[in-house]
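Below: one structure in structure tokens.
Every protein chain of the complex appears in place save one, which is left out.
Per-chain numbering from 1; labels A, B and C assigned in written order.
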Amino acid sequence: MTHEPLEARARAVLPDDVYRYFAAGSGQERTLADQERAWDALHLRPRLLRDVSSVTTRTTVLGTEVATPVLVAPSALHGLAHPDGEVATATGTREAGSLLVLSMRASRTLEDVAAAAGPWWQQMYVLGDRGVSDEVARRAAAAGARALVVTVDVPFVARRPSGPLPALPPSAIVEALAGRDPADPRYQQAPDLGPADIARLKELTGLPVVAKGVLRGDEAVRCLDAGADAVIVSTHGGRQLDGVVPSPVALPEVVAAVGDRAEVYVDGGIRTGTHVLRALALGARAVLVGRPVLWGLALGGADGVREVLDDLTASTRDAFGLAGCTSPADAGRDLVR
Amino acid sequence: MTHEPLEARARAVLPDDVYRYFAAGSGQERTLADQERAWDALHLRPRLLRDVSSVTTRTTVLGTEVATPVLVAPSALHGLAHPDGEVATATGTREAGSLLVLSMRASRTLEDVAAAAGPWWQQMYVLGDRGVSDEVARRAAAAGARALVVTVDVPFVARRPSGPLPALPPSAIVEALAGRDPADPRYQQAPDLGPADIARLKELTGLPVVAKGVLRGDEAVRCLDAGADAVIVSTHGGRQLDGVVPSPVALPEVVAAVGDRAEVYVDGGIRTGTHVLRALALGARAVLVGRPVLWGLALGGADGVREVLDDLTASTRDAFGLAGCTSPADAGRDLVR
Amino acid sequence: MTHEPLEARARAVLPDDVYRYFAAGSGQERTLADQERAWDALHLRPRLLRDVSSVTTRTTVLGTEVATPVLVAPSALHGLAHPDGEVATATGTREAGSLLVLSMRASRTLEDVAAAAGPWWQQMYVLGDRGVSDEVARRAAAAGARALVVTVDVPFVARRPSGPLPALPPSAIVEALAGRDPADPRYQQAPDLGPADIARLKELTGLPVVAKGVLRGDEAVRCLDAGADAVIVSTHGGRQLDGVVPSPVALPEVVAAVGDRAEVYVDGGIRTGTHVLRALALGARAVLVGRPVLWGLALGGADGVREVLDDLTASTRDAFGLAGCTSPADAGRDLVR
Partner (left out) sequence: MTHEPLEARARAVLPDDVYRYFAAGSGQERTLADQERAWDALHLRPRLLRDVSSVTTRTTVLGTEVATPVLVAPSALHGLAHPDGEVATATGTREAGSLLVLSMRASRTLEDVAAAAGPWWQQMYVLGDRGVSDEVARRAAAAGARALVVTVDVPFVARRPSGPLPALPPSAIVEALAGRDPADPRYQQAPDLGPADIARLKELTGLPVVAKGVLRGDEAVRCLDAGADAVIVSTHGGRQLDGVVPSPVALPEVVAAVGDRAEVYVDGGIRTGTHVLRALALGARAVLVGRPVLWGLALGGADGVREVLDDLTASTRDAFGLAGCTSPADAGRDLVR
């Protein structure tokens, strides 16, 4: 199952508005267009004559064992893609041995999702009314989330290139906000999101915090200084500030600045095992994928999600083996230039 | 309102000759084609976890307060785009809190425009007969212009790729030359335009002088040495020397050469707030936009102009906020690479 | 006879499945697309006023004289392209004064091919069951192969972009495996292929060993340390790890690392004499071509193979002469940048 046919097939089964909602970027969509190309621009340098009879993709993220370094990025409103929404995503992710980062803008209750999930982390938007966010964080901790992923690149939602999105169907309900007016600034992302929010959420739940949306070494350090335990290098799927440095370009700077202090993950345009290999060779502990999971969900529910993840994991295992690399820990800087 | 649809919509309402007159570049139109691409080639590096609850685009240019760093570049013959010509442009610009640089090749008297305008600067061509230019400068000073913008990149008008322009309609009257023969070299740009012209216009009016059309550090210093108070890095909309260094490439060199001696502005291919952010991050005090204002004028007169400027200002404010930058003064070199 | 028409003409006479089998790359086919472009990106710097009345393309590879530095790369299943299969290829190669690297995945017995061939080398896959490979190596030595070319970049076969290949016609018989199940891991490439295999094959046959599929200087040295007598810089026709460094980029690194210790050959996207000249200028002793030989075979059997090789050799001689270079040994680093 390759990238282009997957998206094309999903597009064929999704209502056009929903497809556009998932596929769109912000601004002129430069970042959206740049990401894959930026991975491809890095050339691989395979090792030879290594015994690759047993290649493993198994690793740990914040101490949690996963069968694959390909994790599921948070994305909103899975109910638009499939009636079972995030419950199906959680099921497929668990079956693939991966880890789900559940969006706070989910269609289903986090408790329902948790019941179906393997290991999972809760993505957090810090809202104007901190109480709403804190409530989600507490519920997530109670439901077994192993970490909070605090999105730090959305002080507010960027504008889309062709104005506001089409009206979403009634299924587009954000469970965490149920009963509240999404146009009320209290229930929108907080423009004064700051280091203190990271500290508070961490203290509130006792969970490790992952800062998502980092593109600079100094800003990564700033997140760690605020209490974050890990960072995700991310361009938010090309949906926030348009024209930012592509993740593969930002990644080595962040890895160098963070050193051994924390794990670094990366997302953005990762569509093949050779992309995963490049990311790990550049120092990422794991990667996250967003849209491919949505396409799999749209096409086949939990099974579709599992297939997409299994396929990427198999493609990663192949890339490892062909590069003479036997495990995520074995993926070194020498493999890429 | 995005760039492409805006131009396409304006094209649909303008006579073809007029559209081509506004849209064309000179030579092989390489510079015209390069400009936007050159801005996009610079990647943004957003800051995180800054309080962006109150982002302001307010700044000053030569001491004049403006609500936005997006100023209106001088362009000729607004009467071709709308019956009210520059009066409408001035009105829309004032309503948007911006500043108008009024072309000396305007369709309307500068006094009429001044009456409708907020803060405005008078663009000057130095003509063969200095007396004609000086008369415009004096009238501008009397009518309240706050500065003279002396165009330094037009010792003569460059040739267009497909020969001379089509015959313009009767509305294409340059008010400042009314009653004079535009083919007479005395009423054309002076090929011996020199430092002394800057000094003389400054002394004549007591107004600050801005040199427009600078693309090198040493030439910027030369303008300041001649008495200029500020410079505009500009490729003249791709309508003069074709193949010049794009403004975003020239800007850092000019900023470095000028240092704290003067304000530096920039124009050329700026179509989004992320372009404005890049320009300010590279050291520009403000930017100017030309064609988008003409498209707005053609589509909606003063309202159209205001909408285009408001849209670019809102897009700038978004870009600031998403980059963790709260004001023009806060836009630093770290934001771009 | 130029590259594009040749492939197009061959495509017209081949069954679609067979054409696709020969033409396809792996993954997203990035490497397949990159190779020719990477050669073209290197500019030639011709010498002048040299006497080029007698330009020779004659050289030696591992001591064997060849009339041309353009050798025939191993490729599988020539029986799909022509009823006479590798026997026709061997005949055409001999007539062109070149050297054949016979694939272990040939349609015909190596003894039949040897009877028709001029100088030839036997390509080896090390299989799970070493005995099968060793048997081929012994037969090859007995039949007069002058070297073994051990493929080191296939611990297993990479996946193709659109899933498994179409079912091949009955003529697609790999002679060396006749009577064995190709799905049995014992008869597939060994993922634990290692330095010891090189040493064993060398000792077993007393033949020199060429390691094929090297893209790094350190890995080239590793192959030599394992006993290899020469290396081939190769991207395996874009059919193994996708996204690797193109051969012309890897070649200088390998040449520098190997120094005078061994001969270095190169393949991948070489389609003109100016490509051959670049390769030799960068330090390759000879080049190998794969698909063009298959196209010639499909179009004209032995004659077609000879014509393709003669054409490339003539094009190489022209490139030498026009660059002021009189022989392979005269092709220096100064000729390319």
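As a convention for this text, a contact is a pair of C-beta atoms (placed from the backbone, for glycine too) under 8 Å apart; a residue touches a chain by one contact, two chains touch by 3 or more.
On a predicted model such as this, the values are computed, not experimentally measured, just so you know.
All shown chains touched by the missing chain in the whole complex, by label: B, C. Interface note: of B:Cys223, B:Leu282, B:Leu299 or B:Leu335, the residue touching the hidden chain in the full complex is B:Cys223. When the full complex is taken into account, the listed residue touching the unshown chain is B:Asp242, out of B:Glu7, B:Asp242, B:Asp267 or B:Asp330. For the options B:Val152, B:Ala323 or B:Val336, the residue in contact with the chain missing from this view is B:Val152. If you put the missing chain back, the residues of chain C touching it would be 2-3, 40, 42-53, 272, 274, 278, 315, 318-319, 321-324, 334, 337.
The omitted chain makes contact with chain B at the following residues, 27-28, 30, 152-153, 155-156, 158-159, 161-162, 191-195, 198, 211, 213-216, 219, 222-223, 226, 240-246, 249-250.
Note that in this section only the chains that are shown with their structure count from here on.
If the chains shown are joined wherever they touch, the resulting network is a simple chain of contacts running from one end to the other without closing. Nearest to the global CA centroid, when each chain is reduced to the mean of its CA atoms, is chain A.
Chain A and chain C, compared by their mean Cα positions, are separated by 42 Å. Separating the centre of chain B from that of chain C, both taken as means of CA atoms, is a distance of 60 Å. Looking at chain B, no residue sits in touch with two or more other chains.
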